[in-house]
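I'd like to ask you about the structure that follows.
In this view, the complex is presented without one of its protein chains, the others remaining in place.
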Amino acid sequence: MISVERLVKRFGAFKALDDVSLTVPEGKLMALLGPSGSGKTTLLRCLAGLDHADSGDIRLDGVDAAALRAKDRRVGFVFQHYALFRHMTVADNVGFGLKVRKGKDRPPAHEIAERVGRLLELVQLAGLAGRYPSQLSGGQRQRVALARALAVEPRLLLLDEPFGALDAQVRKDLRRWLRRLHDDMGLTSVFVTHDQEEALELADEVVVMNKGRIEQIGSPAEIYDHPASPFVFQFLGNANRLDCLVRQGVGAFGGWSFAARGVPDGPGVAFVRPHDVEVGPADGAAMAATLRHAIVLGPTVRLELSLPDQTPFEAELGREAFSRLDVSPGHAVGLTPRRVAAFPTQG
Amino acid sequence: MARRIATGDPTPVRWLLITVALGFLAVFLVLPLVAVLAEAFAKGVGAWWVALSGEDSRAAIRLTLIVAAIAVPLNVAFGLCASWAVAKYDFPGKSLLVSLIDLPFSVSPVISGLVWVLLFGAQGLLGPWLQAHDLKVVFAIPGIVLATVFVTFPFVARELIPLMEEQGRDEEEAAIVLGAGGLRTFWSVTLPNVKWGLLYGVLLCNARAMGEFGAVSVVSGHIRGLTNTMPLHVEILYNEYDFVGAFAVASLLALLAVVTLAAKTGLEWWHRDEIAASRRH
Partner (left out) sequence: MTAAARAGFRRVIPGFGPTLGLTLAYLSLVVLIPLAALLMKAAGMTPSQWLATLSDERMLAALRLSFGGALAAATINGVFGLLVAWVLVRYPFPGRKVVDAMVDLPFALPTAVAGIALTALWAPNGWIGKLLPFKVAFTPLGVMIAMIFIGLPFVVRSIEPVLEDVDQELEEAAASLGASRWQSFRMIVLPAIAPALLTGFSLAFARAVGEYGSVIFIAGNLPGVSEIAPLLIVTRLEQYDMVGATAIATIMLLVSFALLLLVNGVQKWHRERMGG
């Protein structure tokens, strides 16, 4: 088990990590999700021993990591730009971690070769053992980097934006493949991403970070359905933000009122996702709105609306539902949010 | 690369500019080189050989080789240390350090020799002490080596620092996470990545070490057969109006320069893919 306890890391006046604590459960795939500058990569580098925290503890299987240098931590690290050794073949790259072992820890050459062969098969690059990194595609390099990290049988696999430098299709394939690999090999992994879709699709557990702090930890469903803060809600997808008033657990915006459990009395913010709103005829709906534009995006239609107080509002619905609605720009429509999340106004 | 229409200049303009540029280079670069060879062989190959095989010339060649054999390895070791320290770590005062490494480039060679005379000469700071212990630095080989080291000090570091900085630290960090130690990381990850740059630096450093004139001239004392390097020997022969002899020794040094340039160009040509790959990030 890997645990992080009250980690703080400053770069000059900038607090990259501000009192971060978490536990990486054995055998799970965990995502560190956040915008750039949120501290997620710094946390990953601290786990690997590539950065040293100013205070706080990291424990690897109960051992204080401060006592272990990066080279002795048995942590696999896949760098964002792979950091493959460009003057070594694919096989030499993968075997490096075994070759640099000393004395009796170092497997004999034939065993290294065997292990490298197996790993290359695992990452489906068996035919490319003699190639140099510059002769590979981005996706292939990524898999070499992964094989290299796995060769040392790490107790923890860390991946820094593992799909960041790949194009969309490759990214999708690799994602599924990585998830399978993780399960087949029984790894414990942490990866960093700024892409909420990637985190939600891939991870068992998502850690949402912002400004060096952890905003929320939970399963993808928990995070998506019960965001703990406005930041998490907005970061996980498009949202309409409405300034509202809360009184005794009930929020009000215009003539529309909704449950706002746990939110103290006073000004608050309510979020409604574009696909969580019903669009229908003007009468009988919770809110009135005027259609400004309708943009067809493949199977769905994005409606740009404006509320009576001129607040812009976005809604999304299927092509068929849109044609049944039969409205054009300038028409009045009615909006009924299916789900809403309310928070107190901060500061 | 296809010629771009909007940025391609009219043919007459191109040819005029090419002609002027090549003419300038011909007068200032090619002609001097040709002149050295023409003068060296003005009285035939026999005279050239006689001039080179004289005892003083042979002593000068020997001394030049010795000096380079000491100065170049020292500066290579320093260059590797300095570029590793500068490129792989962050520390306050780094840019000052880089400026100081470049310092000898902006110091006149004569001053580079003078400083050693002021330190170790008869009237110098350490002069009396050296005399008391019967040690000779100035007007002897140690002085020549010191002056050469000073002048060629930045070459290797200069070549390696930008290269290593460009390559970043990712590969070293990857090696260390995989369990490699510092020396291992240096030998099997960093060094192979900079080997061509290092070779460049060594070539340039060596060319300068063998050809240095001003600094060495100040500390040498011009003792024939003892403290005369090849460039100093050229001067002595020239001042004695032994032009064939002077140009004969000069032709060897010119050959060194041409070989250095050819090797540098060849390296760039053969390893351009690798160099491009190692510079890409």
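Of note:
Order of writing sets the labels: A and B. Residues in every chain begin at 1.
Here is the rule we use: a contact is a pair of C-beta atoms (placed from the backbone, for glycine too) under 8 Å apart; a residue touches a chain by one contact, two chains touch by 3 or more.
Keep in mind that this is a model prediction, so the values were computed, not measured.
Shown chains touched by the missing chain in the whole complex: A, B. Of the candidate positions A:G37, A:G56, A:G164 or A:G237, contact with the hidden chain is made by A:G56.
Of B:A69, B:L100 or B:I223, it is B:L100 that touches the chain left out of the display. Remark: the residues of chain B touching the chain excluded from display are 4, 6-7, 9, 13-14, 17-18, 20-22, 24-25, 27-33, 35-36, 39, 78, 81-82, 84-86, 88-89, 91, 97, 100-101, 103-111, 114-119, 121, 123-125, 146, 149-150, 153, 169, 172-173, 176, 181-183, 185-186, 204, 207, 210-214, 217-218, 230-232, 234-235, 238, 246-247, 250, 253-254, 256-258, 260-262, 264-265, 269. Listed by residue number, the positions of chain A touching the unshown chain are 7, 49-58, 64, 66-67, 70.
Definition applied: only the chains that are shown with their structure count from here on.
Those residues of chain B lying in contact with chain A across their complex are 170-171, 173-181, 184, 188-189, 192-193, 273-274, 277-278, 281. The touching residues of chain A, when paired with chain B in their complex, are 48-50, 69-77, 79, 81, 83-88, 96-97, 100-101, 134, 148-149, 151-152.
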